[in-house]
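Structure record follows, encoded as structure tokens.
Heads up, one of the protein chains got dropped from this complex, but the rest are sitting where they should.
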Amino acid sequence: MSSSTPLLAVDELSVVFDGHGSDEVRAVDGVSFTLEEGRVTGLVGESGCGKSVTSLALMGLLPDRGVRVGGSAVMRLPEDRVDLLTLPQRRMRDLRGSQLAMIFQDPLSSLNPVVPIGRQVTEILRRHRGLRGSVADREAADLLDRVGIPDPKRRLREYPHQLSGGMRQRALIAMAVACRPRVMIADEPTTALDVTIQAQILELLRDLVTEEGTALLMITHDLGVVAGLCDDINVLYAGRAVETAPRTPLFSDPTHPYTVGLLSSIPRLDAPRGEPLTPIRGSVNDNIAWSQGCAFAPRCDHYTMECLQGPPELVAVGTAAGVEGGGSGGASAGASGAGAEHVHRCVNPVRHADVADQPVTESPAVAGGDEEEAQG
Amino acid sequence: MPTTPSSQNRSEPPKAPETADTADGRAPLLGRKAARVDRLAELMGGREEGGHGAGVWRTALDRMRRSPMAITGAVIVAVFIVVALFAPLIAPYDPVAQTWGAEVFPNRSVFVGPRAENWLGLDNLGRDQFSRMVIGARQTLLVGVVATLVGFGVGALLGGAAGASAVLGGRWGLRVDNAVMRVIDMMLALPTLLLAVTVAALVGPSLTTVMIAVGVAQVPIFARLLRGAMLSQGSRDYVLAARALGVRKRKIALVHILPNSLGPVIVQSTLTLATAIIDAAALSYLGLGNPDPAFPEWGTMLADAQRFLSSAPQFAVYPALAIIVTALGFTLLGEAMREALDPKLRK
Partner (left out) sequence: MSLLRINDLKVHFPIRRGVLFDRTVGHVRAVDGVSLEIRQGQTYGLVGESGCGKTTLGRAILRLVDVTEGEVLFDDRNLAGLDGESMRRERRNLQMVFQDPLGSLNPRQNIGSILMEGLQTHGIGGPAKGEGPTEGKERRALVLEDQRRRVVDALERVGLSAKALTRYPHEFSGGQRQRIGIARALVLEPDLIICDEPVSALDVSIQAQVLNLLESLQQELGLTYLVIAHDLAVVRHVSDVVGVMYLGALVEEAPSDDLYGTPMHPYTRSLMSAVPVPDPQVEDERERILLAGDLPSPANPPKGCRFHTRCPWRQEERCDTERPEMRPVRGADGSGTHRVACHYAEQILSGEIHPREEMAERIVHGAG
């Protein structure tokens, strides 16, 4: 990693939606991470953890009304540095497409159905790179070729519905990389695709990162995808990062009970068959406000009284953790060095020596416990 | 364990641990654990929700109560209906009696405007305008409701039959559906007013004519709407689930598909009431309505008013305003209902 400032530093990002008449919703509640050239940063979590809202906030795509965005997201541009969250709409529009690009989950609804693929690609080339006429056409065909669309000249004249799901996602990626953006955000780019097509798309993204040096923010719920693609991983729960680590320690020594729970609740192709799954109890609806304690506590097999005394801090793994205002621990760990360190937000993390026996004595529900027991 | 009896829907705090721990017999741990669980319960509490389940209509009603659009519409509609129902009690005078005939001279452009005894003034024959408007509301409501009922009844029957046979009838069902829908398409191809004029020409001008004409014109709209809704509901998984359960086709159509398809149709009927009122007024205006002056009707009043448009524009303004406001009321109510019932439009 370079010693200079990161390409994009997101610090304490928060997004609050005004509730219509009811309570406001803190969709993202202080998330910090950094993006570097040629690296893939992952945001992992289940529905409602705030991962998609984070990407929309960075792209400036959240609605103007009814939303409050806090924190900062400082991006290093060739000439200066800008905070994406406070940039005026005009500048943001120029930045999107040229410096920032996004790939969505559903390629069909992200493409204009009545405009041929070619026109949609050349439109971007015209707007951001000033290419016109046959030059733009040639460049567009090149782009489609680069993302692995066979017979690109013919494809340029086709409409989105004439392409298969995988081809559409490729076309969308071609549009995203058209202006060689320095930061690319992929929000569940392969969730709607079949596994064999998913493998093709992941390979393509990996090539883009290694060859072009693009910084990729990968948003997904699939831990398998994360393990293969991401360099640094942030596990999100209820709007906050609960564990952040480079991928090797995250998968070999997960410390937050949520990460541990996620990993042991998915069947793995490479594990011996017949190994029972250990689900996480309850559903994401069973949480408490972060301000009061750990949001994961109601579903956790490890929670202690201290978990319920206040918001747990993000601390380096191995240091004694405490709740905010409780005194101990390094509160700054999360903000600065998220790229390299292994940090977690937990006062009673899983220690690997006792993973095997701990849940039996400590858990309120038996290992195979189900959703309802957390609720009542 | 899956067999543990337990409550659901986060209405209660966790309570599982006690049994797990008494077996351990470790008292201090037990005490600590109990405190912990209590604390968790306390934090998760306060988010309790209503005890009994609420159906789709009830939640829609709750939502409508908070919508200013729905309230405005409901108030207008309510006032209109009350006025129409109790018209004879509200109207201060006989609407046909030319009580003040001596005060009005249309030839010389002498009209009487609003005054203490006649709130909206007198019409060209010296009748109390306010009483005529009030009694007219009654006619208008009658036309609107009957026309809508005709359209709803016939349309829903045709559309329902077509939809049900298309969803569940197999090959023959598709043919039935095809035949019915071609007929409906032909009806749809005729302009509403032209259709109404044709009916009126056949039966002769009367209130019944207007009601039938306006109603018939609405039939294809209702039929298509219900059929479309039934087709889309028919492809939903819960219909497949009912079939997999072995439920009889007739019961699936009546218990599952139809109730879930009625939402848009009911919304449409409120909107149709508005158009029916306007169409009825238009037909009356064209002279196809009730020729009997004993029953004042807003459309007829509007038609009569045009003779005096330059000298007494208020004759046209009152019925026109009444028609617009009433139609608006029904439209607002219908739109609010649509919004409340359609989860996609929820904010």
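For reference, chains read A and B in written order, and residue numbers begin at 1 within each chain.
By definition in this document, a contact is a pair of C-beta atoms (placed from the backbone, for glycine too) under 8 Å apart; a residue touches a chain by one contact, two chains touch by 3 or more.
Because the structure is predicted, anything quoted here is derived from the model rather than measured.
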Checklist entry - Since one chain is left out of the picture, which of the remaining chains does it touch in the full complex? => result A, B
Item to check | Options B:Ala241, B:Leu254 or B:Ile324, residue touching the unrepresented chain | outcome: B:Ala241
Checklist entry - Among A:Leu7, A:Val226 or A:Val347, which one is in touch with the chain left out? => result A:Val226
Item to check | Missing-chain contacts mapped onto chain B | outcome: 1-9, 11, 52-56, 170, 236-238, 240-248, 251, 256, 259-260
Item to check | Touch residues of chain A, complete complex, unshown partner | outcome: 46-47, 150, 164, 166-167, 194-200, 202-203, 221-228, 247-248, 251-252, 261-263, 265-270, 273, 276-281, 283-285, 299, 368, 370-373
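Here, only the chains that are shown with their structure count from here on.
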Checklist entry - How far is the middle of chain A from the middle of chain B, if each middle is the mean of its Cα atoms, in Å? => result 46
Checklist entry - Touching chain B in the complex: which residues of chain A? => result 20-21, 285-286, 288-289, 292-293, 297-298, 303-305, 308, 361, 363-366, 368-370, 372-376
Checklist entry - Can you name the residues of chain B that touch chain A in the complex? => result 1-2, 4, 6-17, 20, 24, 32-33, 35-37, 39-40, 43-44, 66, 347
